[in-house]
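Below you'll find the structure, written out as structure tokens, and then a few comments.
Excluded from the complex is one protein chain; the other protein chains are retained at their positions.
Which chain is which? They are A, B and C, in the order written, and residues in each are numbered from 1.
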Amino acid sequence: MIISSEAWVDRQLAMKKNIYMGGELVGRDHPLIVPGRNVIAMTYDMAQDEKYKGIITTQSHIDGSEINRWCNLHQSVEDLLAKQKSTRCGIHNCGFCMQRCMGNDGLNALYVVTKELDEKYGTDYHDRAKAFAAYFQRNDITSALAQTDVKGDRSKRPGAQDDPDQYVRVVKKTKEGIIVRGAKVHITMGPYADEIIVLPTRVMTEAEKDYAVAFAVQADTEGVYLINRASAPRARKKFEAPMNNYGSSDAVTIFDDVLVPWERVFMCGEYQEAGRLALLFANYHRHAYCGCKPGVTDVIMGFTQLVARYSGIEKAQHIRQETADLIAVAELVYAAGIASSVQATRSSSGVMIPNPIYSNVGRRLAGENIYHEHNILVAVAGGLPATLPFEEDFISEKTAPFLEKYLKRKKGVSSQDIHRCFRSISDLTCSAWGGVWQIAGVHGGGSPIMETIAILSNYNIDQKVDIAKFLAGIKQNDKMEDELFYGEKSDLKMFKDHLKIFNSSQSVSQ
Amino acid sequence: MIISSEAWVDRQLAMKKNIYMGGELVGRDHPLIVPGRNVIAMTYDMAQDEKYKGIITTQSHIDGSEINRWCNLHQSVEDLLAKQKSTRCGIHNCGFCMQRCMGNDGLNALYVVTKELDEKYGTDYHDRAKAFAAYFQRNDITSALAQTDVKGDRSKRPGAQDDPDQYVRVVKKTKEGIIVRGAKVHITMGPYADEIIVLPTRVMTEAEKDYAVAFAVQADTEGVYLINRASAPRARKKFEAPMNNYGSSDAVTIFDDVLVPWERVFMCGEYQEAGRLALLFANYHRHAYCGCKPGVTDVIMGFTQLVARYSGIEKAQHIRQETADLIAVAELVYAAGIASSVQATRSSSGVMIPNPIYSNVGRRLAGENIYHEHNILVAVAGGLPATLPFEEDFISEKTAPFLEKYLKRKKGVSSQDIHRCFRSISDLTCSAWGGVWQIAGVHGGGSPIMETIAILSNYNIDQKVDIAKFLAGIKQNDKMEDELFYGEKSDLKMFKDHLKIFNSSQSVSQ
Amino acid sequence: MIISSEAWVDRQLAMKKNIYMGGELVGRDHPLIVPGRNVIAMTYDMAQDEKYKGIITTQSHIDGSEINRWCNLHQSVEDLLAKQKSTRCGIHNCGFCMQRCMGNDGLNALYVVTKELDEKYGTDYHDRAKAFAAYFQRNDITSALAQTDVKGDRSKRPGAQDDPDQYVRVVKKTKEGIIVRGAKVHITMGPYADEIIVLPTRVMTEAEKDYAVAFAVQADTEGVYLINRASAPRARKKFEAPMNNYGSSDAVTIFDDVLVPWERVFMCGEYQEAGRLALLFANYHRHAYCGCKPGVTDVIMGFTQLVARYSGIEKAQHIRQETADLIAVAELVYAAGIASSVQATRSSSGVMIPNPIYSNVGRRLAGENIYHEHNILVAVAGGLPATLPFEEDFISEKTAPFLEKYLKRKKGVSSQDIHRCFRSISDLTCSAWGGVWQIAGVHGGGSPIMETIAILSNYNIDQKVDIAKFLAGIKQNDKMEDELFYGEKSDLKMFKDHLKIFNSSQSVSQ
Partner (left out) sequence: MIISSEAWVDRQLAMKKNIYMGGELVGRDHPLIVPGRNVIAMTYDMAQDEKYKGIITTQSHIDGSEINRWCNLHQSVEDLLAKQKSTRCGIHNCGFCMQRCMGNDGLNALYVVTKELDEKYGTDYHDRAKAFAAYFQRNDITSALAQTDVKGDRSKRPGAQDDPDQYVRVVKKTKEGIIVRGAKVHITMGPYADEIIVLPTRVMTEAEKDYAVAFAVQADTEGVYLINRASAPRARKKFEAPMNNYGSSDAVTIFDDVLVPWERVFMCGEYQEAGRLALLFANYHRHAYCGCKPGVTDVIMGFTQLVARYSGIEKAQHIRQETADLIAVAELVYAAGIASSVQATRSSSGVMIPNPIYSNVGRRLAGENIYHEHNILVAVAGGLPATLPFEEDFISEKTAPFLEKYLKRKKGVSSQDIHRCFRSISDLTCSAWGGVWQIAGVHGGGSPIMETIAILSNYNIDQKVDIAKFLAGIKQNDKMEDELFYGEKSDLKMFKDHLKIFNSSQSVSQ
């Protein structure tokens, strides 16, 4: 089912107060929270919009109803491709992170891993996950995703911390459910989510089985506290701009002995699979980045080109070179997402898993380039985003005429449009909010060093060594040589299987 | 039809002598030419090899017979994906450029553009192209591709040169055909090709219609002279290695008033389409690079990892980082090829055209990184590739024992394997042949600056400007805003069309 | 003379109100202006501090009295080296741009060029400059420097703008002085300067002689309006930090028919030398950057290393690599300044001119790296600078205990120190003020593209071409070959002359 943004906001406003910000307990209607909430409301509006039909919406594989794509469990390569596109479109409409992907990534990861847990341990997690997914789709749920623990001393494992609560853990099991304690950081959209899905942050050992826990709670559950930092472009007095309606929140999320009922527990003690779940979520989220980050670059590219045109320098060779650099980052990351989608595999749960090499090389390239992209925008825009007088001076009778006289560029472009252009660039490059998006560009979904690890642990580097040995005339194990060519071949076979998936998926998704 | 490598070599040896090298007229059996010829022979052998069935081979859409993929006219997205794979496999077997893609890229470009010419001008070029394609497939032809003119003074157009022959041109038309004059440079595999396909190198004006000419000639046609430079890894005395059997040739190709019969003329005066043909070939060839260059990186990566393992340093963090850098280049370029394939469009001739944005961002990334990749290999290998004693000193009774004693690394790896490893790396990084492949990595298929131009001329940058204006609250032309969202939507539609293509193509290719 | 910071602030407070900010006319005691003013006050305090004797202070070459180094006219290589050091020390104390260098750079440029004007045109500008310099030193003046015009349509020259006021110009000459009109942008510290020195922004033609104007006015002169944007790290409630006492202001500076008395006019119509003056100031300022930017990098490096140590990851190889990258940027830029100082030349006025190749390659490297440096700091610090709860939540009874419990890193480091560390990094990387310093890092003193131009116009590239021709056996003009070796030799001679300068300067500066 898809619901209206109004219905969703009403649901938000009915929630209990458990957000702390600036030293106070605040409601979900706090002015600093509204801009972030507007982003999620936008995702509900887009689903109502005819032009996004089939992009933002799809059909539930559970009950066949129309659902928001960010509630979907990916059934096909096409679903993965459409998810990339939906994310990119979302960013085009709000200017930066559209946030809602996280809960979807967590839902898919839970769906896959609960099935695997059941197969391995004879548990019944997957039924819970299916029920949760049905509830999720039926109610058009928005969920935050809480993964990163506070971690304490980074040189010690979770189980070796002085304070055992530095990673979220089960402190007690009761008939009703489990009691969890700990804190998760960087929880984007926590203050305007319906639910919070909680996943382990890393591989765990047997001694750390209390940390191998995954669950979902309503965001206003007793004992959950959201200590929030909100960000948004500077509010406008007169020169309103769509981008400035939006913002974000990131909350330190405290679990102060929270009771989670059993039907919401999706892993509890199966430490052997904690890493699998952690990394599978990361893989979904990095695939999401391969749709998201190109959208972010589109925005940077759009403003770079706009200010270049206003200044009449868009044909200068260095501007052209830098524009091509931006296009290359956007489209290489997007291409990595396409390759990751096209080479996806189907999990035992039926849900598709994007190819992790491609999702990771894509996310890594994005993370390596975000500061460079800001540098390009700033290099083309010049110093004005840093020294632009405050908005009131463009309104005041005394100063506005001076600024209108002197804030000129190419003939035919009004001083007001130039002003708007630079003010938005100033928001992007020279504000706390702009800083948040630089940092998120590096760390969101895992920083480049995390992708390096993921790439190396997934890549068949032995095959490349075999190629080198073959070419150099170094004798090698015959078995490996066979694998080399088998590998080559099976890869294409895998693709042909995908063709069948494409085919079969059409009946579902069209 | 697919023929044996022996049959092909016999055909080569039957050709007339028209190759000049080192000041002499030489035959196609010259020892410096054989290594390059071996690469092409390998492409015939691969087609006979069961394990490459469906990768190196496919079915002709003309007569349904089994053909070498490098004779194929791409009928489907899958064909394009398989072409990428076939090229990467070829490089795994010879260590660098497998060369035969060029003729195929030219053939496809001719097939598409002749159809367009006929539609526009009522000519009959496409029938000629079809006949040529049928001959090509029936005889398992290997063709060189001659595009780059010598160009004279680069600040002047073709028609403004002091010497009108600085670009290949039609000097006369006769009943039998056209007489052409000029020279093309960097003609890889000219000396061991059956045919040479000749294309214009750039956009032409009406005054330059004599330069708007495309044709194919047998490589030993009267008046064609190949002034050749051959390259190969240093020949081995004792420590033979498969890679060292292979090499390449690049010929300055002179057309000294060559008669081309009309049935081999595919463009003659249609200057408006000269640029279309030039760029379409480039697009096919850049798509080819998205399969080729990952193979080259695989080889570099394989040797980097091999020497790191032999030295026992493969787990050092900087080696891991650099290995991930190499993987990222390989797979981002390959992903760009996949995206270019998946987002291909079908031309009026029925032949698929890869998406030019993705083929160009892929090729560009490859070209920007080749020197960096060599740098990584060298940084990991240390100085020995530059200072390794000559091979004879590893054979001589006096010096071999010293070198065996002192050329050691990790326990369990023989001095001989270490020697082989470094000798091959020395061939790759410290030989004239290695230099050729650095330079080809930059310029082959068009240097990064050419891809920058292609990207900018194909990309919908206006859409990005519209996004910026929308976000900044700058009023814009309503029509453009509509296009923005229409564009978004149609893109997915295009993909759905591809799904049908996938589907329909299966009956052809399986 | 050196005066106390209190005396200087009193002088500031006595000035007339001509600053507009946020739509209002404000005084020099406005809370948003005070942080920037504090930076300049700091430069007065440092001069009083025994430990900076000889670094921040020196002796006037005019009257032998002790002066602040930022009032000095550089008499020796040692003066230039000490200026680099003084700037780096200043930044260590306030955390970023210490601002006062600009006026000094302008003063030196005026001193040199007025002498050259007099020699060429028989004018008496240099006497005015000398009188101004004496006043400057006697009163321990702080001056802003106004160079960048608003420029209007960038594709048109100053004289071809629709509105002739897009570059500051002389609109009238009277007996008392000149009347000037126009606006300068990015005028750092305008709102807390005693004086504003105004220079042309570029080369001018004869038709543009009204734009070839240089002068100095008191910052509160009739007709001067400062439309200001102020920046500072976020004010602290409890966790006070020295860096947060400081800030900056950048003003759009309007000259609304301002009368400049003749004794304050230093160029008026000598269009041939407008470029000389513009570029000479740029050269002084880029030399200043070679002391300043290493200080900025020191701060980034210090926080990078601090947060790495707090997290216990400072020995990780990638952290070490990135730390070395930061050191390399800092010290290469500083080394460029040293080389620029050591290879300075003495102008006809006696004032030393830093070598422009070295000042420009140094500034260029700095400008190319500032975003990369922020990226390193952020990569090491993780996401917390973007998601750190507001300061009040670290004070509030309800939330502070949670944050103290969960904001832990290495044993032995208090939660409070960790909090302080991240809060300061958040100020640096995730605030409007942090954005200002990224942008200033690119554009302040001229962006990398301006240094590229300056390098190419000053470098003896012909000598390198001659070396290539010589090595390739290409015959060259004998005269050029002679120059090659003469050039080589004279360079060392120049250095030997510097030794004498070192020597002779000791009596002055010690």
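The rule is short, and it goes like this: a contact is a pair of C-beta atoms (placed from the backbone, for glycine too) under 8 Å apart; a residue touches a chain by one contact, two chains touch by 3 or more.
No experiment lies behind these values; they were computed from the predicted model shown.
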Residue in contact with the excluded chain [from B:Leu25, B:Ala131 or B:Ala235]: B:Leu25
Residue of C:Val26, C:Met102, C:Val198 or C:Val299 in touch with the missing chain, whole complex considered: C:Val299
Absent-chain contact - pick from B:Asp153, B:Glu206 or B:Glu240: B:Asp153
Missing-chain contacts mapped onto chain A: 316-318, 321
Sites on chain C contacted by the missing partner chain, in the whole complex: 51-52, 54-55, 78, 81-82, 85, 89, 92, 95, 239-243, 298-299, 301-303, 305-306, 309, 320-321, 323-324, 327-328, 331-332, 334-336, 338-340, 342-343, 357-358, 361-362, 364-365, 417, 420-421, 423-424, 451-452, 455-456, 459, 461, 464-474, 484-486, 488-489, 491-492, 495-496, 499, 502-503, 506, 510
Sites on chain B contacted by the missing partner chain, in the whole complex: 20-25, 148, 150, 152-155, 162-163, 165-166, 183, 185-186, 225, 227-229, 231, 250-252, 254, 256, 311-313, 318, 370-372, 374-375, 378-379, 382-390, 392-393, 395-396, 398-399, 402-403, 405-411, 426, 429-432, 434-436, 438-440, 442-444, 447-449
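In this text, only the chains that are shown with their structure count from here on.
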Gap in Å, rounded to a whole number, between the CA centres of chain B and chain A: 38
Sites on chain C at which at least two other chains make contact: 318
